[in-house]
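Here the structure is laid out as structure tokens; the discussion comes afterwards.
The full complex has more chains than appear here; those shown keep their coordinates.
As written, the chains take the letters A and B, and residue 1 is the first residue of each chain.
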Amino acid sequence: MEDLIASYAAAIDEDRLEDWPNLFVERGKYVIATKDDFDRGLPFGVIYADSRAMLIDRVTALRQANIYEPHGYRHIVGPIRVVASGDGIADARSNFMVVRIMRDGATMLFATGEYRDRIDTASEPFRFVERLVVTDSHKFDTLLALPL
Amino acid sequence: MEDLIASYAAAIDEDRLEDWPNLFVERGKYVIATKDDFDRGLPFGVIYADSRAMLIDRVTALRQANIYEPHGYRHIVGPIRVVASGDGIADARSNFMVVRIMRDGATMLFATGEYRDRIDTASEPFRFVERLVVTDSHKFDTLLALPL
């Protein structure tokens, strides 16, 4: 699981976005929601995808449109807690911090929060059945382009 | 141990403060000291508690008084080093970084430092016999309310 979670961060941080959807099962779910919305049970969040195909579309859009100001991320993820497991699925939690690096070298703390993952551990490589990204802040500086 | 350390961070970050004292043994010690004071051998620190009951009191005070400006934390903890172990006690070290999130969404790097833990590994669940939080900076922006 540590490897999956680290690979996810690396795919984004190393600008290998094309590798990112493949870390999800075909019907995998990817949601970014603020903590406030998550606590209030609002399910859809800022970004919502419920299939690998939607994630691939998102990557294509990011590559083609290229509307966003050039920047990169650096993810730092803390220790992983497995809160439940069974039937080939593990529920895991980890804290994350994302730093954004602009083209000119300016670096800022961009987002913090919790990954709430459901991971398919029945076969290798492990994949996300669901990754819910709960962000602490509702303030996202300008646009939320790259996946968190 | 990773699970204990991650659970500690989660209890605070998810505002489940009531779960926090239970991560310590009954005579558990919890100290926050600045690195300068720690290096000079000053033992009492900014916050000092030497029993679970004192931690429970602290949570009660935080809940009732409610004097602090609403905010939350996000802990990111690095890899854990076990520097000694024996007699059912492990001495562990880890680096931490705490980000503070204010109600309006403003996010700031609040504190960094080292956890110096003595962990009871004789029975499950593992618990802290001692958690000494050594903070790098002596500057704590305004008040130090939530546990680090």
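Going forward, contacts are C-beta pairs under 8 Å (C-beta built on N, C-alpha and C of every residue); 3 or more make two chains touch, one makes a residue touch a chain.
It should be emphasised that the depicted structure is a prediction, and the values quoted were computed from it without experimental measurement.
Undergrad: Assuming the complex is a homo-oligomer with 2 chains given explicitly, what is its full copy count?
TA: 3
Heads up, the rule we're going with is that only the chains that are shown with their structure count from here on.
Undergrad: Write the angle of the rotation needed to overlay chain A on chain B, where the fit uses Cα atoms and the result is rounded to the nearest 5°.
TA: Superposing chain A on chain B takes a rotation of 120 degrees, nearest 5.
Undergrad: Cα centroid separation between chain A and chain B, in whole Å?
TA: A distance of 27 Å separates the two centres.
Undergrad: Which residues of chain A touch chain B once you look at their complex with the stated criterion?
TA: 35, 76-82, 93-97, 109, 111-114, 136-139
Undergrad: Quick one: in the complex, what on chain B touches chain A?
TA: Answer in residue numbers: 2-3, 5-7, 9-10, 13-14, 72, 74-78, 80, 97, 99, 101, 104-109.
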